[in-house]
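Down below is the structure, laid out as structure tokens.
Missing here: one protein chain of the complex. Every other protein chain is in place.
Think of it as A and B in the order they're written, each chain with its own count starting at 1.
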Amino acid sequence: MKAYIQSAASLTAQATLESLGMPEEFVNLSGVKLKGLDPDYKKFISPVAARRMGRIIKMGVASAMVCMERANDKNPDAIIVGTAMGCVEDTEDFLLKMIDNNESLLTPTSFIQSTHNTVGGQIALLIGCNNYNFTYVHRGFSFESALLDAMLLLQEGEAEKVLVGGLDEVSQNHFDIYNKLGNWKTCSSSLQSIAEKGQGVLAGEGSTFLMISKSKDDKTLAQIQGMEMVYQPNTVKIREAVEKLLVENDLSTDDIDLIIPGLNGHSEEEKVYNEIFTIFPQKAIAGFKHYCGEFPTASAVGLYFAAYVIKNQKIADIAWLGKDKSQSFKHILLCNNYGKDYFSILLISQC
Amino acid sequence: MEQLVENLKKQIIQALKLEDVKPEDINENEPLFGEGLGLDSIDALELIVLMEKEYGIRVENANAAKSVFTSVKTMADYIAQNKK
Partner (left out) sequence: MTNRVLITGMGMISSIGKNVEETYGSLIKEKSGTGKATILNTIHKDTFPLSEIKFTDDQLLTLADLQNNRIYTRTTCLGLIAAREAVNHAGLKSLSRLRTGMISGTTVGGMGKTEDNYKNYLLPENTTINSQYVDTHDCGDSTQTIADLLGYNDFVTTISTACSSSANAIMLGARLIKNNILDRVIVGGVDSLTKFTINGFNTLMILDKDLCKSFDADRKGLNLGEAAGFIVIESEKAAKEGNRTILGEVKGYANSNDAYHQTASSPEGNGAFLAMNKALNVAGLTPTDIDYVNVHGTGTPNNDLSEGTAMTRLFAGDYFPRFSSTKAYTGHTLGAAGGIEAVISLLTIKYQTIFPNLNYTTPMPEVNAHPVTTLITNAGVKNVLSNSFGFGGNNTSLIFSAY
């Protein structure tokens, strides 16, 4: 299945929301987690609406609004969101109050906000959209599921354009709990977190939305030529997935100009990319997780990155990971892992 | 009564997260719902909890809530009448 990317917007720890693609200036952040850079939410959401919204909902709404503005289109035929953990802060808020108050004197707002489809529902409410509205909550395939559904709608002729998003937040409690489980990396900076291979990952969060469509115009950023979702990846499965993408698009390994892997500095998890590097030796490699950190829907940031590389035909120096660089980008292979079980491969091309 | 009204305004602002609103912006007689402050049904539920938490008064159902929460003044009157 294929789709054109008309526009994209991404809120991450870097100034991505204001830029078209990755920002020229990269700030090498120190600290144990990469917190999303909050914009002035009042620009996107009225105080009356925003007062109830938990942070992730504001993040989602803001990035969705920017995406729609860039597409010059506030009337998508569907809104589909992927989020593995949902509205964490609101969930925690209600849960802790419930425990502390022994199930009494509880207020509804954080409960209402905690339901996983709140972001999709809020966007629909704000733009008055009565159309198809789904939320996927399946771990490292939450965003991929949303994207698959969106491309299916286009293929079925049920939609001309779909607003698709991937977002997750890391609250302080969430961070602390997973810290005790040894999930996180102790490192001095975002660049170090990718460069120094070891145990753990750098905790991140972000919200990315893309407007994908059936047809292209001169604003189109790029084309998604295919996507493979590989569960419990191994050498054979990865090879087959890559081959399928190439064969279906009448391409050979030579035609791929750039690999964008979701390298996250976790020495065990990164082993999954070895097969990709074996199939594509000496290819140019550029990464994105030093921008946003690791979270289940980080692949959406990768797609945002890839789309703009295709459109702008350039990559900031900081993103290059391999020795080889290329100058022109016709076909990009984006591949991303979440943990050891979830691996997705997307082919993104110029159109 | 005046103090009660003042306190109520502050508590409403806090409970409903009306960040841009100051107590002096709220007219105690203006409607809380619909026009005026423009609150909605979720706010009504929040106010029910506020009543119980701060004043120990339980508003049993949504219908009773309509008359109690018409304005800050009606809330204050209800509290004055029912506070234990």
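The definition used in the following text is that a residue touches a chain if its C-beta (ideal position, glycine included) is under 8 Å from a C-beta of that chain, and two chains touch if they have at least 3 such contacts.
The structure displayed is predicted, hence computed values, not measured ones.
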Residue among A:G36, A:G60, A:G120 or A:P233 touching the omitted chain: A:G120
Contacting the left-out chain in the complete assembly, out of A:S145, A:S190 or A:S207: A:S145
Listed residues A:E103, A:D217, A:D250 or A:D317, member touching the removed chain: A:E103
Residues belonging to chain A that touch the chain removed from view: 79, 84-86, 94-96, 98-99, 102-104, 106-108, 111-112, 114-118, 120-122, 124-125, 127-139, 141-142, 145, 149, 152, 155-156, 173, 176-178, 180-181, 229, 231, 341
Contact footprint on chain B, counting only the chain that is left out: 40-42, 45, 48-49, 61-62
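Simple rule for what comes next: only the chains that are shown with their structure count from here on.
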Separation of mean Cα positions, chain B and chain A [Å, integer]: 42
Interfacial residue positions of chain A with respect to chain B in the complex: 47-48, 51-52, 105-109, 112
Residue numbers on chain B that touch chain A, as the complex places them: 15-20, 38, 42, 45-46, 49, 52-53
